[in-house]
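Take this structure, written in structure tokens, and hold onto it; I'll ask about it next.
Only a single protein chain was left out; the remaining protein chains are all shown in position.
Now for chain A:
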Amino acid sequence: MSNSNIGVIAMTDTGTIHKRTRGLFGNGFDLGRLLLEGRAFFALIAIIITFSMLSPFYFSTGNFLIMASHVAIFGLLAVGMMLVILTGGIDLSVGSTLGLAGVVAGFLMQGVTLEAFGVALYPPVWVVVILTCAVGALVGLVNGVLIAVFKVPAFVATLGLLYVARGVALLMTDGLTYNNLGGKPELGNTGFDWLGFNRVFDVPIGVLVLAAVALGASLLLNRTAFGRWVYSTGGNARAAELSGVPVKRVTVLVYVLSGICAAIAGLVLSSQLTSAGPTAGTTYELTAIAAVVIGGAALTGGRGNIRGTLLGAFVIGFLSDGLVIIGVSSYWQTVFTGAVIVLAVLLNSIQYSHRRPASAAKPKTSATQGSKA
């Protein structure tokens, strides 16, 4: 009951903000709401302005592109994570999947020796990319089936896969790193570094990959039946199921997509580094979750969008790179990143506790609604 009490107070607060700003900015413009809903965007602007003042090197196209290629890794993970979080789940395995994908790619680039036939196969890069994505999809499939069919809580299932995928990556390399991913022209498998190093119109390929994946995910969410299914599954799985939404299939698929996103991120990262280590991507899942949350998605599912998630990824990336550039110790970087995440979650809860009273504004519904709900 105290909830609705707070709600009423919060509601009258926005009421006053509304009145105050209406005169200044014309009708229907609400500064408080704009600042709240565009918070990731304003945070990004604030970060860019602050670091540009602190360091002469920060504000340059070159630096932005470098930072963007760092963001690409987190961004790819975050897009997949976002799909999972929209259904009300969580995918803790993406960091490990990224590492495993890198190792699988590295393994394939070294050539596969088939002893039975006495030949060594050197698959071309496009085959490597497809097989690596398939590995990511497989990890996601296991996650999805465990969660949707066997009803294992998402947190536990993906935590398990976090360990398994990392362990497999370590086993494959015996803990070592594949260093030579360039391929050899005579073997016809060159071009792996293209993903990480090449640029199109001066934009790193990794950033373009992120843009393409984000665009695809955005179309998927906004313009396809599957997208609507994802939102409804996260909003109310029981209601979605009774409306004919194949909730289980949707759940499995979002984890598969998340696994594929992680695999793509693994490819881009190992290409950027031209090496694939089994420990790559450790704790990246947490960064990805942070990006999604900063982007305004609700961890309870049903709310969020790709634009916000990308902004969230840029906020984290630009912040941590900025801290490096101005020479803040990495320990402080950790503290700052954590503070930003807590602040983001705080604002999320303000935004979403804010919405319910908006309906309570109409007593026709509110008075009874509260007790019926």
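Basically, a residue touches a chain if its C-beta (ideal position, glycine included) is under 8 Å from a C-beta of that chain, and two chains touch if they have at least 3 such contacts; residues count from 1.
Here is the rule we go by: contacts and distances are computed from a predicted model.
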| item | value |
| --- | --- |
| Identity of the absent chain, which is to be given by its UniProt protein name, from "Sugar ABC transporter ATP-binding protein", "1,2-phenylacetyl-CoA monooxygenase, subunit B", "Acyl carrier protein" or "3-oxoacid CoA-transferase subunit B" | "Sugar ABC transporter ATP-binding protein" |
| Among A:G102, A:G234, A:G296 or A:G317, the residue in touch with the chain that has been omitted | A:G234 |
| Touch criterion as defined above, residue of A:L171, A:L215, A:L242 or A:L346 at the omitted chain | A:L242 |
| Touch list for chain A against the chain that is not drawn | 1-2, 4-5, 8, 11-12, 15, 219, 223-225, 228-229, 231-232, 234-236, 238-246, 298, 301-303, 355-356, 358-373 |
